[in-house]
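Excluded from the complex is one protein chain; the other protein chains are retained at their positions.
We just call them A, B, C, D and E in the order they show up, numbering each chain from 1.
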Amino acid sequence: MEKANVKLLTEDGRRIDGRGLNELRKFRVEAGVLKNADGSAYIELGRNKIMVAVYGPKEVHPRHEALPDRMLLRCRYSMLPFSVADERKSPSPTRREVEISKVIREALEPAIFLEEYPRTSTDVFIEVIEADGSTRVASITAAAVALADAGIPMKDLVVGVSIGKIEGRLAIDLSGIEDQRGEGDMPIALMPRLNEITLLQADGSFSRDEIAQALQMVREAAIKLYEEQRRALKDRYSKLPVEVEIT
Amino acid sequence: MEKANVKLLTEDGRRIDGRGLNELRKFRVEAGVLKNADGSAYIELGRNKIMVAVYGPKEVHPRHEALPDRMLLRCRYSMLPFSVADERKSPSPTRREVEISKVIREALEPAIFLEEYPRTSTDVFIEVIEADGSTRVASITAAAVALADAGIPMKDLVVGVSIGKIEGRLAIDLSGIEDQRGEGDMPIALMPRLNEITLLQADGSFSRDEIAQALQMVREAAIKLYEEQRRALKDRYSKLPVEVEIT
Amino acid sequence: MEKANVKLLTEDGRRIDGRGLNELRKFRVEAGVLKNADGSAYIELGRNKIMVAVYGPKEVHPRHEALPDRMLLRCRYSMLPFSVADERKSPSPTRREVEISKVIREALEPAIFLEEYPRTSTDVFIEVIEADGSTRVASITAAAVALADAGIPMKDLVVGVSIGKIEGRLAIDLSGIEDQRGEGDMPIALMPRLNEITLLQADGSFSRDEIAQALQMVREAAIKLYEEQRRALKDRYSKLPVEVEIT
Amino acid sequence: MSEKVYTIIPAPRRETIRSMIKRGERVDGRGPDQYRELKVDTGIAGNADGSAKVSLGHTKVVAGVKVSLGQPYPDAPAAGVLIVHAELIPLASPIFEPGPPDENDVELARVIDRGLRSASAIKLEDMSVIPGKQVWRVFVDIYPIDHDGNFIDASGLAAMAALLNTRVPKLSVTPDGTVTRAEEKVPLPINDIPVFVTFAKIGDVLVVDPCYEEELVMDARVTFAITKSGNVCAIQKGGRGSFTPEEILKALDTAQRLAPELCAQLEAAAHRV
Amino acid sequence: MSEKVYTIIPAPRRETIRSMIKRGERVDGRGPDQYRELKVDTGIAGNADGSAKVSLGHTKVVAGVKVSLGQPYPDAPAAGVLIVHAELIPLASPIFEPGPPDENDVELARVIDRGLRSASAIKLEDMSVIPGKQVWRVFVDIYPIDHDGNFIDASGLAAMAALLNTRVPKLSVTPDGTVTRAEEKVPLPINDIPVFVTFAKIGDVLVVDPCYEEELVMDARVTFAITKSGNVCAIQKGGRGSFTPEEILKALDTAQRLAPELCAQLEAAAHRV
Partner (left out) sequence: MSEKVYTIIPAPRRETIRSMIKRGERVDGRGPDQYRELKVDTGIAGNADGSAKVSLGHTKVVAGVKVSLGQPYPDAPAAGVLIVHAELIPLASPIFEPGPPDENDVELARVIDRGLRSASAIKLEDMSVIPGKQVWRVFVDIYPIDHDGNFIDASGLAAMAALLNTRVPKLSVTPDGTVTRAEEKVPLPINDIPVFVTFAKIGDVLVVDPCYEEELVMDARVTFAITKSGNVCAIQKGGRGSFTPEEILKALDTAQRLAPELCAQLEAAAHRV
């Protein structure tokens, strides 16, 4: 992936795919798309396609992992071998997937009333079918819907949005190529009604002011995704079941 | 292993090792050949040499695997690293060995009164010392004897026989070279008295009529192996213990 | 590591580092150097630097490993990836480390009143920070101190000393280069007051007389290390806690 | 080495299903020889070189193909390489557990692999670039996303649909061995379109394309892979029960009768692209 | 995939600590924005090419660097390779279990790796020997030896100190590609010295550099890696709680204020060699 002479931003502030700096890619969320799972959701964000299933709350297995005072949340983020742009990804979990599974779990936990179901567990399984940047935040957006679909009691939904730096400017919702060739990536998740940040990571180089600005920009984008989450959940209860088209 | 110009069948219907199409290789089965195992058997079929040990019925370990209504049968088929013709085989289980362990187990289960020993397990360990084609079916023939030797209650013995297609003709009991260079392989196991098929696999290309014919040919060969199984078990109880010579 | 023309012994019986055949390298032992561990010790022997932590006696986890009549001792010897002279060592346990963990455990067990704490376990963790030959015996010397520091009841301390053969002569406490290029290595551990051998390994070539002589030479060296062990334990109780300098 | 202990079905429900089957009825109203509706979507994963999603009733499987240049196997230096991988991920069912592939994953992948290979579904001998050095390596990855029985057939159909959907760059090789990829993409050299047809034996009755509840109560199963010509290119018996020779042959007759329609649907889906 | 269930702290002790924090007090007497004493020893492991031991109060971490010649990554053929590995070994704490790296080990290593990489702490592009063929590969291994909280900062500081302490043989390459190692050793091409500053959120209070007991009762944590210029080169939030945007920015202000002193101590330790 040589950092070739691709300009990520035109002179009038348009990105490679024509978006403005503050603009999300096209997105779509569906809830209740799987029959077996207790809750499920599917998200498309640009070319990203991600499926999430939630099983729980249920008895913890193995039993000694049960927590006396709250639900045990487990999360597995994984990319299908053919979901990536380059060579086939090995099916065994990479270190990247292990870390992302952890931070997604910790991005979802603040929104769940974990103490309402002590000694139970809930599993969140995330499979990326097609990846084009910002998969972890898109996964969080879908996972929150799947949790709600499973009837897990929640304080708020969680919305994930990435923000990055391309050609020195902050830009919302990095695509794959922007992530690779840009100067920084900051995935953020927040509870939109409470305005609390539940995931925050960064690499690259950001000044204090850029971070302050990023937190603001992300909030605006999150509201749009939040509305789509709510629409998906509402539709879920009006027309059962949802047959998702992976298009 | 290039598919070189080796003729697997002479014009008068003789195979590379001189056998007719309907002819088994030389075989020998011995029961009760190991001291520690609850039941054991050794088989030679042509150059194949296979040792089987049975431990059980016994308490299930780990306990949560126990089944409330029947015995848990476990089976491990494995080839010693020096048992194969080419390069040393790695000692860790290959995908082939994992699958064969499963189909052997499922070939033995129909013959066992599993429900007579609920909450117990029986382990079948199969080690191939020398391999020359048709090891999975030879393993089944020996494993059935080892189970009987262990006193596991059985409806019938199980006999395994392979049938294949060489130069367009069906042939019983494929050798290693016939398996590699032939046009198809169909390992079959059956309960000889009940005439019920407990293992059936195939690759290659077979017409409906060939399959019908194969099922018939296999039955005849199975009877011969069945007689050897019974002889081995009878001898086992007349002269204790059997010291097996691996020749 | 070609066995080049390095003379390991000068004509007047001096070794590469100037020592005599019967001479230990400089050594230092400290007890109680870690805050979290129930007992701990640090040893420097020549360039070797080794840290040992002991946790126990405590409940066995997983519980089914508990022994009804005695304490379960567990031991893990491991070399940090940068502790070795050549290429970085992979962090996963090598077969060498697995074996050494076992023989160290069996070198310590004879000195412990295991039966005084049935159904408990004690863990000994050994990390080699810098290695220069004879790490397993130096580990034992430190581990015995760490066990005593943890208050585990012991019949005697255990002292480890290696002896080897360089240029046909027996030499105490092999350094890395002497181990690699010498003609034999014999790691020994003993309980110095009881004069009982608790670890004995060898490779190379030794006559009966050489072994008899080695057992004698080792005992003399062990007494010196034993005095250092006792000093370390005594200091431990006079000035708490010890801040170890890894120099 | 031990069987996966599947969810136990309550005894009364078990008996209900078994007596329905005995009367020739099935839980979802089908006849014994009736296959569920097959739905095939192709090109569903844009980073794959070929992909498909197959639905058999509620059973849903995605398969993706990645091709890359690499070394041939030493025993077939002038042939492409086909590698089939399947993983029964816990997203698809509460009975699947996370972790490395177990015997069920391995069996599934190997059965599909044998069916594709025996039928020469892809002409691997046409996928060598520089014999002994560089060949196309074709990875087929199969993942269920919702499990309502008969994963073998759904997986086999999804794998074949993804292969039919696959496009690879056209290559040119100069005499000195330099390989150039053209912009133009071409399909894989498809030789046959095997389809998989599975039967569950429940009591004395064989039913085709079992749903999940039928699998929970079945005694045994048998799968046939059938080529376009109607020949059998793979068989796999599974389960703790047995079959009479007559049952095998009867099931095979049904499989041969159903196969052409399944194959036609795969071809139709491929042409919809 | 599930969190490691850490030692449970007794409820009364938990409440004590949380109410102390609420009052602006800490278990070890520090103020909320007060970092523990940092102690850096370098060159502690003679077989390593660089090494350091860092103490933050009772927390102790050793890090070692090994460099070797090897192949570059295909996507960066003219750059050295940096590999960071960390392992929370059971020697350091009863809460660490033996076994292959779990999510905590992986997260720790990856956060340190991101901080070093984003800051270009080492100019990897200056560590290519024969582009596409041979480059320096730099392995940083991080091992705690005593755990009293805030492993991320201690690990990051130890890693950076070990890198500053590292010396590699000077190389010369002849036109035909023969590589010769000189006796002379030179430091790594250090470009920046990022330091890590972590905060625990306990109730509504943020405290810097949490000790172990504070970690047991904290709701969430956030780490900033800060370059010499004061920019942020990595952030990592952890834990089951959340932060308001204001909390994040307030913590960042503190981190930026503390960073220069930590960086200066690393540089001082490097010069003591």
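One rule holds for everything that comes next: a residue touches a chain if its C-beta (ideal position, glycine included) is under 8 Å from a C-beta of that chain, and two chains touch if they have at least 3 such contacts.
In this text the structure is predicted, and so the values were computed from the model without any measurement.
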*Using the whole complex, pick out the displayed chains that touch the missing one.*
B, C
_Can you tell me which of B:34, B:159 or B:177 touches the chain that was removed from the display?_
B:34
*asked:* Can you tell me which of C:23, C:106 or C:235 touches the chain that was removed from the display?
replied: C:106
*asked:* Even though one chain is hidden, which residues of subunit C still touch it in the full complex?
replied: 1-2, 65, 67, 72-76, 95-96, 98-99, 101-103, 105-106, 109-110, 114, 121, 184, 186, 190-191, 194-208, 211-212, 215-216, 219
*So that we can see where the missing chain sits, which residues of subunit B does it touch?*
34-37, 47, 49, 51-53, 55, 76, 78, 80-85, 87-88, 91-92, 123, 125-127, 129-132, 245-247
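Convention: only the chains that are shown with their structure count from here on.
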*asked:* By the touch criterion stated at the start, how many steps lie between subunit A and subunit C on the shortest route?
replied: 2
*Out of curiosity, which chains are bumping into both subunit C and subunit E?*
none
*Counting C-beta pairs in contact, does A-D beat B-D or the other way around?*
B-D
*asked:* For subunit A versus subunit E, what separation do you get between their C-alpha means, in angstrom?
replied: 27
*Measure off the straight-line distance from the CA centroid of subunit B to the CA centroid of subunit C, and report it in whole Å.*
51
*Residue numbers in subunit C touching 2 or more other chains?*
none
*Of all residues in subunit E, which are in touch with two or more distinct other chains?*
1
*Specify the contact topology among the chains shown, as one of line, ring, star, complete or other.*
line
